[in-house]
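As you look at this complex, bear in mind that one protein chain is not there, while each of the others sits in place.
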Amino acid sequence: MNFLNNYIYYIGAFGLVFIGLYILLVKKNLIKVIIGLSILDTGVFLFLIAVGYINKGTAPIFSKTGLNPKNMVDPVPQALVLTSIVIGVAILALALTLAIKLYKHYGTLNLRKIKEQRW
Amino acid sequence: MRKIISAILLIIIAGGITLSLMKIPFGIPKTKVGEYYINKGREETGATNIVTSVVLNYRGFDTLGEITILFIAALGVGAILSLGRKRTDKKEKIEPTSSIVYTGCRFLFPILLLVGSYIFIHGHLTPGGGFQGGAIIASAFLLIYLSCPGKRVNEKYSKITESLAGLIFIVLGLIGLAIGQEFLFNFLPKGTLGTLLSAGIIPIIYIAIGLKVGSELTGIIDNLIEKS
Amino acid sequence: MVNQLLNPVLLIVIPLGLAFSIPLFGLISKKIEKFIPTVALLFNLIVSVILIPKVLVNPINVSLGGFLPPFGINLVAGPVGILFTALIALVGLLVSIYSWDYIKEGAKEKYHILYLLLLTGATGVVLTGDIFNLFVFFEILCISSYSLVAYYSDKAGTESAIKYLIQGSIGSAFILIGIGLLYGQFGTLNMADIASKINSIHSISIFLPLVLLITGFGVEAAIFPLNAWLPDAHSSAPSSISAVLSGIAIEVGLYAVVRIVFTVFGASSFLMFFLFLGVLTILIGEICAFSQDNIKRMLAYSSIGQIGLIVFALSINTTYGVSGGLFQLINHTLSKALLFLAVGYMIYRSGSMNISSFEGMGKKMPYTSLAFTIGAFSLIGLPPFVGFPSKFMIVKAALFKHEILFTVLIALVLFATIIEGAYFFRVIQVLYFKGKKDDIKQKRAPASILIPLFIFVGLIVFLGIYPKFMTDVLNSAASELLNRLDYIKSVIQ
Partner (left out) sequence: MIIIVSILIFLMLVSAIIAAVLKDLLSAVIALCVVSLIAAVLFYLLQAPDVAMAEAAIGAALVTAIFVIAIRKTKRFEE
């Protein structure tokens, strides 16, 4: 139980990171690869938030009086993740646009078949 | 072959990460900077939501970069889709959606707009802010695209909104530079803690961000649906 | 008041504001859109040139929002930062003049905004003193280059852009994990603050973030195993963008790697590894370039080789070596931008990227061919161009080490230079000595295309004859990189 308490969030976060990386390295379909990118990003965000957590902490918002500042979780990783989520959606939109365009050109989304350019 | 190599690579990375995670125990306070923000944030910025004060005041420059990135993505999607398009110009037959979807979306649209604006106007007091509010506004417009095919947002107005909102952020920062010697200096009075008109420039910037994010995400969806 | 006008933050904010307002200018008149990037970059060039003498005395620290460094984001305008901003503004200015007439198709307004934002991102990367802010500006640089590579949205462009995007985003995920690990251990994001808490890299929990960050930034810097995207992307982008990607984007990626390795981690024991990686990158780049028929691919591979040379010089880890590496970086930026611009116009005229289609260009387009020749000579390192003193410095720095290893490595580097000479001379031969004599139809290029080429040529010759002009800046930049304690002290009082 203690082990779970300490590591479950890290396991979840890096589990997502590795599933994402595996999709990116192995899958051939471009949309699948972009799905992998999204999973990878989600894993990284979960890791960053988990770094800032404090046991039995409260959200860093003084919404009512009587909240103890000592118990508040770290606001910095939350700010970083807010920024990164927006960056992630920007990259995703661009990638999907390119995928649509690529399908128009080649008629396939299989990355192994799209090999006009090579070393 | 490829699978085996990738698996080995991943196992090596996993081992390294596990070892270095030992140094970062979960659930134990470990930072000086975050503590400082929590203790001093209220008096220095006037916002009760410390995350907002970090996003917009202590690390406001990141946010400026972030809205630039969304701006770039919207432009990039537009630029890539505008060229090389075959001009078939056949008028696609617009199929009307079912009346349930139509009525539901008509009903939800104003509510979503209201919720979105509420979220970014109260960004310095409650959870939420410009990004979340902007995304909700964009999803309201997404509903319109779903329910009334053929209806489009006026591109010119959304472009003007984007530009003006970005300029407001920069101009406020430059006024801070002129008055308080530093870019993004919070030069307006902080007001009473916890009221709507407090925290100086934070609510103004968050409203600008909300409008900008909303119009940019709408623009991306519009480009993807209509132009590709 | 004057001090505020010279605040380094303006180098980022003014171009950003002008980029945001280009659509508004477009409402007034479509014709002035293309001049806005030029105006913004001219402003940047003037401000950074004025700042150079001040920065040589004392680096300027700006804490944004009025919060002191560990708590707010800060900008550090040291010699390295200002040297890079001046270079970015100079090359960006000339290329933006070139693109007035070069870009004729597509959403031109969007091209000019994205172009200006790419250079703003690069400026932000070299000025910032905060590691997450570095990441944000790095993403601005990367995302705008993804969309610009695909600007023509033809087959090749789209394909290279998607490859570039996938590799780049894996890199940025690695950077984020690295930042998370660092923040978890040290509780701060300020680079100087992190640096003051790192004493050695021999513990896995510090070594792993180092590797992750180097991998992430190394994708953009095109260091050997991570450069598969580069030849595709650089060859299928519009030529003005290839010039900026080759001349600025890779260098900025390299700057990020160097800043991480030298300043944040102080990882001088890691440099041995980079020494070999650099030499490997040179050899692979030059050999691949030798076997290309497509001229833009050839130039792209040559960029890989040059980056290898710069990495090699920087990892010698002496003042002389580092300043030689920075000098070579300046040489590569100027010459490669010139080469891509010249080649871009030749391709525009001949309609093909194949080297053999350039036969007789020396007669048809004498000025452009001359510019190409001078750029090539400077890259090879012939006197009296800027490539000669820079390569000479690198060779001298390697020999000063008095170690057999360095002698062997520098011999390999010189061998690569010979290959480089061979393929450039092949092109020059095609330009001048092949083709039929009869169809000599000279057609003058527009002034907006020739003037940037002439200015580049002038700079290359001037710096080649007076390398002393740069000595002060290069030496203080090298000492900023090598003395990380001074950097830490200047940020955290």
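Residue numbering begins at 1 within each chain, and the chains themselves are lettered A, B and C in the order written.
Keep in mind that, in the parts below, contacts are C-beta pairs under 8 Å (C-beta built on N, C-alpha and C of every residue); 3 or more make two chains touch, one makes a residue touch a chain.
Nothing here was measured: the structure is a model prediction, and the numbers come from that model.
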item: Contact set of the excluded chain (shown chains only); value: A, B
item: Of B:138, B:170, B:184 or B:205, the one touching the omitted chain in the full complex; value: B:138
item: Touching residues on chain B - with respect to the absent chain; value: 49, 51-52, 119, 127-129, 131-132, 135-136, 138-139, 142, 217, 220-221, 224-225, 228
item: Hidden partner interface residues of chain A, rising order; value: 1, 4-5, 8-9, 11-12, 15-16, 19-20, 22-23, 27-29, 31-32, 34-36, 38-39, 42, 45-46, 49-50, 52-53, 57-61, 73, 78, 81-82, 85-86, 88-89, 92-93, 96-97, 99-100, 103, 108-110
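Here, only the chains that are shown with their structure count from here on.
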item: More contacts between chains, A-C or A-B; value: A-B
item: Distance from the mean Cα position of chain C to that of chain B, given in whole angstrom; value: 30
item: Approximate Å spacing (C-alpha centroids) for the pair chain A, chain B; value: 16
item: For chain A paired with chain C, centre-to-centre distance based on mean C-alpha positions, whole Å; value: 29
item: Shared interface positions of chain B, touching two or more other chains; value: 17, 24, 30-31, 33-34, 37, 59, 62, 65-66, 69, 72-73, 76-77, 80-81, 84
item: Residue list for chain C, restricted to those that touch at least two other chains; value: 132, 136, 139, 143, 146-147, 150, 153-154, 158, 177, 183-184, 189
item: Residues on chain A engaged by chain B in the complex (per definition of touch); value: 5-7, 9-10, 14, 18, 21-22, 25-26, 50-55, 59-63, 69, 72, 74-76, 78-80, 82-83, 85-87, 89-91, 93-94, 96-98, 100-101
item: Residues of chain C touching chain A in the complex; value: 132, 136, 139, 143, 146-147, 150, 153-156, 158-163, 165-166, 169-170, 172-173, 176-177, 179-180, 183-184, 189, 228, 231-232, 235-236, 288
item: In the complex, chain C residues that touch chain B; value: 4, 7, 9, 13, 16-17, 19-24, 27, 62-67, 70-73, 105-107, 110-111, 113-114, 117, 120-121, 124, 132-133, 136-137, 139-140, 143-144, 146-148, 150-154, 158, 177, 181, 183-185, 187-189, 204-205, 208-209, 211
